[in-house]
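Data first, discussion second: the structure below is written as structure tokens.
The complex is shown incomplete by one protein chain, all other protein chains being positioned as in the whole.
Right, chain A next:
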Amino acid sequence: MRLAEAWRVAWDALRANRMRSALTMLGVVIGVASVVLLVAIGTGTKQRVEQQVEGLGSNLLLVVPGRLDVGSAPAVSPLTLQDVDAVGRVVGDPSRVAVTVASGATVRAGNREDFTTVQGVLETTPTVFARELGRGRYLTGSDVDTGRRVAVLGDSVARSLFPDREAVGQQINVAGVRFRVIGVFVPLGQSLGVDRDDEVHIPVTAAQRLYGTQRVDAIAVKAPDRERIDELGERIVAELNGRHPGTEFSAVTQEQILGVLGDILGILTGVLAAIAGISLLVGGVGVSNIMLVSVRERTREIGLRKAVGARPRDIGVQFLLEAVLLTSVGGLTGMALGVGGALLVAALSPIPAAVTWWSLALAFGVSAAVGIVFGVVPAQRAGRLDPVVALRAE
């Protein structure tokens, strides 16, 4: 039998049992759609995160206690402002060093309030992290030295506290202490469902007093040149290790952060795809099951076809093609649904989704392969049926 003919026979057989074919396909449809959708979300998230890390500014070194690694817990920081000065001396330029000591706090203005992240920072932050000010001014060295109670607001905080007034020049109350607003950042927008403009910067000295600590959480350094960034990191770590025997520090570059985030998101995407793959497998078992039912139901047809000259192979191919057609059509439908779902998610929710060609090709290939793998047993069974026995079947 010609292959084109065999496809037609398989197609007719599926159409003859529309409802059953559709229900059988459903398993594959759901499996493929979820693979495509989840991989799209994983990929989109990864791309978004990478953009943001790159957007932090170039040649950035983050100095944190503990190790930066997948699965390692963040350590409590023993770093103080003296360490920051020491790092500044290692770098040779204190204006390239930034710090943060951050905490969630309620910020009030009049009868409005907003729970936000209040970060204690140095005046160097805009240089190191490439943050732009929309209006007003940023913190100065003297603000930091004197622990002056001044604040620079993220765009959303400014809007929520002062919806109808200019924020700059107003008073706000952070955890019971009054601060004067001196500037507002240019909005950064949302990412991964997180509002990046939901923050308040105050002098690190004021923050330490507010939180009752001498510590800072992390130090960031903008390296003077890219080539020697790793060496600089090592020198900083050596200095800090000398100052804090018994504590391990890490200096990580943007590339390393990207690498770690990529690993995490890669694992996440893999896990999601695997879960979706399991549903595809379950769909395949359903196909196998229905094909076995179909072989049994059409035993007489098989007997008749053999009587008029069908070879075992012709019958086997017919049923195999039926299974492959079932899963391929299911796969295509699932791909369409997955792509549609990804577009909807990207459009209607803050979750990014980027459909990748490889996930489509993979999903389709896997669904066709599922048809072959799960169709082989029923097809062989059909091909080997004894025609005399088959013709006598009910």
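We adopt the following convention: a residue touches a chain if its C-beta (ideal position, glycine included) is under 8 Å from a C-beta of that chain, and two chains touch if they have at least 3 such contacts; residues count from 1.
Criterion: contacts and distances are computed from a predicted model.
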item: Chain not displayed: protein name in its UniProt record ("Cytochrome b6-f complex iron-sulfur subunit", "Thiolase", "Putative ABC transport system ATP-binding protein" or "FeS assembly ATPase SufC"); value: "Putative ABC transport system ATP-binding protein"
item: Of A:134, A:187 or A:312, the one touching the omitted chain in the full complex; value: A:312
item: Touching residue (missing chain; options A:16, A:76 or A:361); value: A:16
item: Absent-chain contact - pick from A:26, A:133 or A:391; value: A:391
item: Full-complex contact with the absent chain, from A:65, A:154 or A:303; value: A:303
item: In chain A, positions touching the absent partner; value: 1-2, 5, 9, 12, 16, 300-301, 303-314, 386-388, 391
